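Can you read through this structure? Questions will come right after.
A single protein chain has been omitted; all remaining protein chains appear in their positions.
Then we have chain A:
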């Protein structure tokens, strides 16, 4: 008995590595601390009512934001482990198999569990406020999406201490990811973690398309929508067409692994390249899914902090929509070297370069917006200014990679690594950070401290170039991606050391940001006006933080930037309070515990499939079915916020008399 428990435990828990024992200890300690706080301060009820069951888009947005920051930390630690290992030749810090696991989880987490949720957090925090709505179109589904993401991410991260991490790269190419190449459970964690959160992503895409189509304030015609809303719309279009491809592809891989299929195996008529073809049909659109909202954020910030209308609104909209369609026609550039023939490669090389045109147009629009503007250098604007040159270089190296014959040299070298980090950090991360600095006061009612923010800004920016510029050169010197060490004779040592220093600078930048948040909770400049940046769009017309129902009176819009035009018309005097007689009771959705239980059941099912414990998998699935039934037969899903409560809230905010 003891022996069998021991042998089970030694294969169930990951053992033998001090780093992992450290992680075990810290996980157990943190969990105990959290439980202790919840019990000691009797916070269970509060947590359940206010957060876990909420369908309020603002709270869901905040939960996305903090979960993604946590994942940024985990992915960042992975990155620093890798850079430590590569700092000098022949370092013995990580072994080859461990290194493989670390780069796999780094990539997967950063894209799927950091960038995507941070983006969804911004969608949720901003879009309904920007279009004058009281919630998203499907608030219940919104909560389902969040919890699916959350449990998917937990399942994926669990592989670090239980069962073993996936180690076949962030896209799990077969045949390496097949049973023949990865017999452990790591790849199962990969498949189920992504599948569960992927359903949530798809649902969010649908939710925001419908929200934008159906819930805009009266008078807000398409061509009067704010740019960020447009970018969310284009990004969601890509989501609803790209994510099903990912789901199907991973399901096929699962059939191979779980049921002995031969879709992508080397033998039995399998076709591994088909997987690569399919996964990039999602993978390329995915990079545009995450970058388009960043473009939208920059457009809002540039206009606000230059005190001008965005230049070339129509061309911006056209660029966004054309990128969302074009992004489906370039995927082969990720495997030019597969050698599908000159005709295929030429067609996709040209399509890839074509995307550069609308992207370039947007850059000029930002520049022209700033031209002769009255620029204020506050934190959101600093990140925007840092983004422009960084992204231009990233785009240029992208076009270099898009030259198919040349790509035979660059492919899978450090040149490629430098390219995509430049667009992902310089574009996506800088963009989301700019967005967080910009909208933070709206959601939390105070600004983030300027001085600490500036330290973080410079650390990130200097760190970025110190880290990634040497990697372009290393690529030319022949260093390929995914090598875990190299010899002195290669001559790669000095540049790698520089690169590692840059990575740690960015890491320190992140620490400053955590400190900045904690510091500002206490000392941050409070926002009593609701409009701390003197901005242009509707979200700034309501108090910060907004009341639960957002708008006591649904705004009527008659032009672009109508909030700004209103302010100008009354010479920036404070808006007159609304007479109480104009207020009404407000129809809102009720909280529900079903989403979190539903997603937890998926987690149980996923865990069961990972270890092939059928009893567990099927009880999880049964729970999924029961949750759906319970929801289908719940009719009491909404209520009216009483008029007295609306009046009281509005009066307290000084918005009603």
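What we mean here is this: a residue touches a chain if its C-beta (ideal position, glycine included) is under 8 Å from a C-beta of that chain, and two chains touch if they have at least 3 such contacts; residues count from 1.
In the analysis below, contacts and distances are computed from a predicted model.
Going by its UniProt record, the hidden chain of the complex is named "Cytochrome o ubiquinol oxidase subunit IV" among "Oxidoreductase FAD-binding domain protein", "ABC transporter permease", "Putative sulfur oxidation protein SoxZ" or "Cytochrome o ubiquinol oxidase subunit IV". Check A:94, A:202 or A:245 against the missing chain and you find that the one touching it is A:245.
Here the missing chain is touched by one residue of A:136, A:191, A:386 or A:505, and it is A:136.
Of the candidate positions A:22, A:183, A:260 or A:339, contact with the hidden chain is made by A:339. Touching the chain that is not shown, out of A:102, A:194 or A:281: A:281 (per the contact rule at the top).
Considering A:589, A:606 or A:620, the position touching the chain not shown turns out to be A:589 (whole complex). In the full complex, chain A makes contact with the omitted chain through residues 55, 133-141, 210, 213-216, 218, 237, 240-241, 245, 271, 273-274, 277-278, 281, 328-329, 332, 339-341, 344, 554, 587-590, 635-638.
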